[in-house]
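All protein chains but one are shown in place.
And now, subunit A:
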Amino acid sequence: MTTLTSATPPKKKSKRPKAEPTVLFDAPGPKARRRNAILTVLGVVVVAGILYAIYHRLDQADQFQGRLWKPFVEGSTWTKYILPGLGGTLKAAVVAAVLALLFGVVFGLGRMSDHAWLRVPSAIVVEFFRAIPLLLLIFFIFSGPATIATGLNREPPHISAFTAVVAGLMLYNGSVLAEIFRSGIQSLPRGQSEAAYAIGLRKNAVMRLILVPQATTAMLPAIISQLVVLLKDSALGYIIAYEELLNEGFKQIPANYGNLLPAAIVISVIYILLNLTLSRIATVLERRSRRSRKSSAPTMAAGAPTQIESGMGNAAF
């Protein structure tokens, strides 16, 4: 899609020119070039000023001592803290992603059912879990079942931090995914299902053979950017002491080496790289499915907040 801020000329497959062409402004003339140069210098000066201020602050607080950074070049720090933490994050994110996709399919289809007894409860579940903060959900799943079981004279179940994080992520992101699925299928032209019914397919076959395959292509970028959200939200496990990347890298390492700021920088770089990789996949998929003619649905954007309907918190983060 050609847009205002990235209007790549059509049919031009050669390497992208250095300055991304945009229709917002003309090729700069002498005056504009001078202004650009001034703005560039100004921008550089301001950024350099900010960087220097940060540097100065860090220096004053003695954050550039080698011993604070040394742990991160030692293998033991990585094998003892960061890699297990990363493993914990990925484990929670992958399990939650699979469960959330299942949850989303079940409730997304449930919401489109012809039977009110299925449609209404699905809608209530989806809207409820989308509307409440994930953190409250995780808190309740973590400690609620034990209290309630005790109150009802049952054996209190053991809910680990891992279970609480995964269940919370599944319910919240599953509900968002359910809405993505629903809007993906509804964004298909009516003619698709009408044609399918006309050639004698049943409801089940129309959904399975015609609508879902086309909608999946269109939804994939939106689904992946929701999975980025899920990965990032797994950091909430920090609050209930689940051993994930943030906990290991930002609580354990500073506790042992007293290097909070270096740890913050290293850990956030790891998160950024992880998420950027996933987002990159979403963008590639988006571009590919925009090119392909296999689906008649408009491709949902990956980057921008999923704009399903401007109702209750269809949050993109």
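As a working rule, a contact is a pair of C-beta atoms (placed from the backbone, for glycine too) under 8 Å apart; a residue touches a chain by one contact, two chains touch by 3 or more; residues count from 1.
What we mean here is this: contacts and distances are computed from a predicted model.
This complex has a chain not shown, and the name its UniProt record holds, of "Putative glutamine ABC transporter permease protein GlnM", "Lysine-arginine-ornithine-binding periplasmic protein", "Dihydroxyacetone kinase subunit DhaK" or "Protein-export membrane protein SecF", is "Putative glutamine ABC transporter permease protein GlnM".
Annotation: of A:65, A:113, A:147 or A:160, A:147 touches the absent chain (contact as defined above).
The omitted chain makes contact with subunit A at the following residues, 2-5, 7, 19, 22-26, 28, 32, 36, 39-40, 43-44, 47, 57-58, 61, 63, 128, 131-136, 139-140, 142-144, 146-148, 150-153, 228, 232-233, 235-236, 238-239, 246, 250, 260-261, 264, 267-268, 271-272, 274-276, 279, 301, 303-307, 309-317.
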